[in-house]
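One chain of protein is taken out of this complex; the other chains stay put.
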Amino acid sequence: MTILHTINKSPFQTTDLDSCLRHARKGSAILLIEDAVYAAMGNTGISERVGEALKNTNVYVLGPDLDARGLERERVVRGVEIVDYGGFVDLAVEHDHVQAWV
Amino acid sequence: MKFGILINEGPYQHQASDSAYQFAKAALAKGHQIYRVFFYHDGVNNANRLTEPPQDDRNVTQQWSQLAAEHGIDLVVCVAAALRRGIKDEILAPRFRISGLGQLVETGIQADRLVVFGD
Partner (left out) sequence: MSADDGAEAANERTERNVKRFLFVNRKAPYGTIYALEALEVVLISAAFDQDVTLVFLDDGVCQLKKGQQTKETGMKNFSPTYRALEGYDIEKLYVEKESLEHRGLTADDLLVPVKVLTTEEIGALMDQQDIVISF
């Protein structure tokens, strides 16, 4: 079984991303949406943690939420894949279930 | 594939309902089915037809009503959560209906995936 984890809050404000990363198993996927997209940016206090997560999990970020916040797509941590809402749907289909870290 | 969607936050205050709406639209565009959208917690406020956003902004409630009309989506508002917040039949926007929490559990049983949008 593989899970698509979704996170929607800023890693600078809550521990949701951290909690998700501690529980996410090898081969699962993590999708950053809404305020969680800040976690996808390079050169931040948590970029290294996200880079570490990429070794075991696939990390995705919702492009429209990056754009809405003025976050440049080229500054996203290398290895994090940018998807649109259709990509979000595809990820939900490809995984056995979706778990929101709300 | 059949999707169930759970929305736990009200409109405007939180992006949850907007994200869910974009997700639903994208899923429909890909030929998937939305089995039901269930509104819980403050999410029940999405059903309030009295909401009036400024004219240059999206109307979250109307968007749901329209999408439901176009695609025959079941929009269900939890009765217990709705009563707590003063959401009653007389102020429901088109296509929304009030029903029990069992409808959420049933969505979990019937849908292939349940996607939760919350705080």
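Every chain is named by a letter (A and B) in the order it is written, and numbering of its residues begins at 1.
Going forward, contacts are C-beta pairs under 8 Å (C-beta built on N, C-alpha and C of every residue); 3 or more make two chains touch, one makes a residue touch a chain.
Note that the structure is predicted; figures quoted are calculated from it, not measured.
Student: In the complete assembly, which of B:16, B:98 or B:116 touches the absent chain?
Tutor: B:116
Student: Among B:47, B:81 or B:98, which residue is in contact with the omitted chain in the full complex?
Tutor: With B:47, B:81 or B:98 as choices, the missing chain is touched by B:81.
Student: State which residues belonging to subunit A touch the missing partner chain.
Tutor: Output for subunit A: 1-3, 15, 19, 22-25, 28, 96-102.
Student: For subunit B, which positions touch the chain that isn't shown here?
Tutor: Residues of subunit B in touch with the missing chain: 6, 8, 40-41, 80-81, 100-102, 104-106, 108-109, 114, 116, 118-119.
In this text, only the chains that are shown with their structure count from here on.
Student: Where the CA atoms of subunit A average out and where those of subunit B average out, how many Å apart are those spots?
Tutor: The separation of the two C-alpha centroids amounts to 24 Å.
Student: Okay, in this complex, where on subunit A does subunit B touch?
Tutor: By the definition above, subunit A touches subunit B via 6, 8, 33-35, 64, 84-86, 88-90, 92-93, 97-98, 100, 102.
Student: Which residues of subunit B touch subunit A in the complex?
Tutor: Residue positions touching the partner: 1, 3, 8, 15-16, 19, 22-23, 25-27, 29-30, 32, 113-119.
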